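Missing here is one protein chain; the remaining ones are kept as they sit in the complex.
A and B are the chain letters, set down in written order, and residue numbers restart from 1 in every chain.
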Amino acid sequence: MATREFAAHEAHAHAAPQGFIRKWVFSLDHKVIGLQYYFLALTAVIVGMFLSLLMRIHLIWPNITLPLLGDIKPETYLTLVTMHGTIMVFFVLTTAPQGGFGNYFLPIQIGAADMAFPVLNMLSFWVTALAFIVMLGAFFVTGGAPLHGWTGYPPLSAVPTAGPGEGPGADMWVISIALFCIGALMSALNFITTTLDMRAKGMSMMRMPLTCWAWFITAILGLLAFGVLFSAGILLLLDRNAGTSFYVPLTVFSGQIVAHKGGSPLLWQHLFWFFGHPEVYIAILPAMGLCSQLVSVFSRKPIFGYKAMVYAMLSIGLLGFMVWGHHMFMSGMSPYTAFAFSIMTMAIGVPSAIKTFNWLGTLWGGRIRLASPMLFAIGFVSLFVSGGISGPFLAQPTLDIPLHDTAFVTGHFHLIMGVASIFGIFAATYYWFPKMFGRMMNETLARWHFWLTFVGTYCIFMPMHYAGMAGQPRRYSQFTELHYLEKLIPLNTFITFAAFVTISAQLIFIFNLFWSMKAGKKASDNPWEATTLEWTTATPPPHDNFGGHTPVVYNGPYEYGVPGAPRDYVMQTDPATVAAH
Amino acid sequence: MASYTPTVAIDDPRTSTGGNGALPPDWGSDGGNFDSSFFDTRLRRARLGLVVGLTGIAMIFISFTSAYIVRQGLPTLDPRTNALLHDWFPVPLPRLLLINTVVLLISSVTMELARRHTARKVALAQLTSVPGVSVEAKEGISWLALTMVLGLSFLTGQWMAWRELAANGFYVASSPSSSFVYLLTGMHGIHLFGGVVALLIAGFASVLRRTADSQFILVDVTGWYWHFMALLWVYILCLLEFVH
Partner (left out) sequence: MGLVLLVVIWLITFISTYFFIAKTWWLPTGASAAAAGIDHHFATTYLVMGIVFVAAQVSLGYFAWKYRDRPSAPPARYVHGNNMLEIVWTVLTAILFIGLNLMSSSIWASERFRPAEPGATQVEVTGMQFQWYFRYPGADGKFGATKPELIDASAGGESALGLDTTDPASKDDVVTGTMVVPVNREVEMILRAQDVIHSFFIPNMRFKQDAVPGLAIHMHFTPITIGDYEVTCAELCGLGHYKMHGMLRVVSQDEFDKWLAAREAEKQ
C-alpha cells in the first residue's frame, strides 16, 4: 500500500534570510519572532517584579528612604501598582505564552513551514515592542506614570487633575494599550488563519495537540476582545484630550468644576471588562494547553478525555464573554443584571473543574517522570486549584459584598492567573529549551527554582486571602490609618519577606536560561520521548521547520504507553510499526 | 519493501481518526503547504485572513454601537437639581453625507470591476506562457485608480461635512450625539484610508512586476475590504440617522 506521494515541489518558497537585520531584527521566521516575543516578556517581567518588590517594601516600611529611588510617596506607590499590573498582564501574560511559545511552536506542531502571514507576524511583534517602549516612557514624562490602576477607571483616569501622573503619563498609558491592541489583533489573525488553513496532511483538528487548541481558542478570544478594549481606549483618549464626555459626568475636584457632563463611568467598566474577562482566559488557556501536554508526556499515558478537554476549552472561551459583570457587582449596576452574571460565572467554573479532573485522571495510573517541566506542570495544577477555589466566593454577589476590592481578590487572581500562568511559562521554557537551543537546561538549578518559587508564591498569595477576609482593601499604599488594619501588618510583613525570597529565586532561572544556551548539556532531537511534530525534526529546527519534507500525520498526539509499541510511545508521524519481524 | 502491517493497535479512533494509521479524508486543503506557490492555496488563505481581520475590526464598531445606544438612553444626574435628565439631542446630519455615500457606493462598483479585470489578467497570464501565443492586455480605464480617486473624494467629502458641522456649532465635544458623529465617521475614515493605501500597494504591484497571481490576491483582498468599508459606512449612516 503506497502512501500518498506528493509531486516533487521546489524547495520551500522563502529561503533562509541572510544578514543580521533580516535574520534577527526584522525576521519573518516565526521561530525568531517567537523568541523576540519571549525576550520582550522576560524584560517586562523583570521590570514588573521590581515594581512589585518596591510595593511590598513600601507597605511595611512606608517611611523608608531607598538608595537612588528616595522616598516612595503614596502617589508613587499607586504608580507602581498601576504599572506593575499593566506590564504584567499585557507584556508578560499576554505575550510570552501566545506570542512567544505559540508563535514558535504552533506552526511546527501542526506541520506547517511558518505562520500564514510572516510579514504581518513580524509587524505584530514590532508594534508590541513599540507599545512596551511607550508604556515605559510614561515613567519619564511630566508627572510620571499614571496611578489609576491597570483597570483605569474614569473619572480618575480621564481627568488630568485627578492625581499626579494623570497628565501626559496617562495619555502614554492609553496610547501604549491601543498599540498593544493592534499588535494583538494582527497576531490573532495569524494564529487563526494558520490553524485553520495550514495543518499538514492527516492533522485533523481532533489530532492537534491541546497546546494548539489552546493557542487557537486564545487567538479567537483575542480577536473578539481586543477591539473592544481599543474602542474603550479611544473614547478615553477623546475624553482626556478632546473635551468629550463619554465617561465623565459633571465633576468637581478641590472645588474646581471640570468641564464635562453627562458621561457614564460605568460605560468604561462595561467595555473594559467585556475585554478584561476574556483577557484573563487569554492569559491562562495556553498554560492549560501546555499542562495537558506535559502531564501526558511525563505520565507516559494519553491525556484523559481529549475531547472533553477540547470542549472544556471551547466552553471556557464562549462563557468567558458572558461573565464580565462579575467585576461590577458593587459598581452601581442593576442588581438583577448582577444576579444573571453570577449564574454565568458559576457556570464557567464547571469546565475549569473538568479540566482539573482530567489532569488528575491523566496522572492516575501513569508512570510519572518528575523532570523539571513536569514539576512545573504539577505545580500549575496545584496553583490552579487554589486560585480557582476562591472564585466561587467572589462569584456570588452576596459574598462579594465583604470581599470585593479587598486583598482576597488580589490573592485570587495572582494565584489563578499570575502565578499559574508564569508556571506555564517556566514549564514551557524547560520543556522546549532543548528544541530551541539544542541544549538541556541544568536540572539541579531547575529544581531549586521550582521549590523556592512554588513554596514562595504560596507564602505570598495565600495569606492575602486571610487579609482580605479581615477587610484589608486593595491599592492601599499603607495600613497605618485604619485601626482594624493594624493587626494585619505582621501578615503583610511575612508576605513581603516571602516576596524577597521568591523574587531572588528567579535569578536562578535567569542564570540557568542564559548559561545553558552556551554551556548546557547537548540535547538529542527528542529528549523527553514525546510524540508531537516538533520532536520529529532537527534541533533547533531548520528555517522551514522540516528540512524540505512535509510531515504526514497518522496518529493522535498522546499515544503513550501503547501496548506492544517497541518504545512506550508512538510518534504522530509514525504510520505504523513496521513489521520487520 | 516493508509492508505496513500494524503491530500496534492505536486505540481510540476519536483521536486517531480512522485508527491504525490510516489517513483521514482530504478536506480540500492541499495539506502540502510547503509549496505556497499554489495560487488556490494562497488566495484561500488570504481571503480567510481577511475575514478574520474584518471580524476584529467589526468588534471595534460593535463596541462603539453599544456605547452609542447605551449613552442615548442614559439619564444623568443634574447636580444642581438632583434630578435625572436626558441630554441626548440628535445632530442634524449634513446632506453632504448622502452625496459621499453615493460616491463610496460607486467606488465599490469600480473596485469590483478592478477585481474582475485583474482576475481576467490572471487567466490570460497562463496563456502567455504558451510559446507563440500573445494576448493583448486590454488596458483602458484603470478601475483601480478610479476607485482610489473616488475613495479620496469620499474622504474629502467627509472632511467637508465635518467643516459644515463645525460651522453649525457642532464640534466633537459639543454634545454626546455630536461626539458620536465625529467618532464614528472618523474611525470609519481612518479605516477607509487604510484601504486607499492598500489600493496604492495593489496598484504598484503591477509596476513592481509581481506575478499576476500575487497581483490578483492583493486586489481581491483589497476589494473585499473595500466592500466591507462601504457597507460599514451605510450601517453607520443608518445608525446615526435612524437610531435616536
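Brief remarks on what is shown
Convention: a contact is a pair of C-beta atoms (placed from the backbone, for glycine too) under 8 Å apart; a residue touches a chain by one contact, two chains touch by 3 or more.
Being a predicted model, the structure only gives us computed values, none of them experimental.
One chain is not depicted; across the entire complex it touches A, B.
Among A:Y153, A:W448 or A:W515, only A:Y153 touches the chain that is left out of the view. From the options A:W24, A:F39, A:F140 or A:F339, the residue with contact to the chain not on display is A:F339.
Residue-wise, the contact with the chain that is not shown comes from A:G361, picked out of A:P17, A:G137, A:G361 or A:G438. Only one of A:P397, A:G520, A:P541 or A:P575 touches the absent chain when the whole complex is considered: A:P397.
Remark: the residues of chain A touching the chain excluded from display are 73-75, 78, 147-149, 153, 155-156, 159, 162-164, 248-255, 257, 262-266, 299-308, 330-332, 335-336, 338-339, 342-343, 346-347, 349-350, 353-354, 356-358, 360-361, 363-370, 375, 378, 381-382, 385-386, 389-390, 392-393, 395-399, 401-402, 404-406, 447, 451, 454-455, 458, 462, 466-467, 469-471, 473-479, 481-484, 487-488, 491, 558, 560-563, 568. On the side of chain B, touch with the chain left out of the figure occurs at residues 11-12, 14-15, 76-77, 79-82.
Note that in this section only the chains that are shown with their structure count from here on.
Chain B meets chain A in the complex at residues 2-12, 14-17, 20-24, 26, 29, 31-37, 41, 44-45, 48-49, 52-53, 55-60, 62-64, 66-67, 70-71, 74, 76-79, 87, 172-173, 176, 179, 183, 187. Of all residues in chain A, those touching chain B in their complex are 1, 3-4, 6, 9-10, 12-13, 112-113, 116-117, 120, 185, 188-190, 192-193, 196-202, 204, 206-207, 223-228, 230-232, 234-235, 238, 242-246, 249-250, 261-264, 267, 270-271, 274, 302, 306-307, 544, 548, 550, 552, 554-559, 562-565, 570, 574-580.
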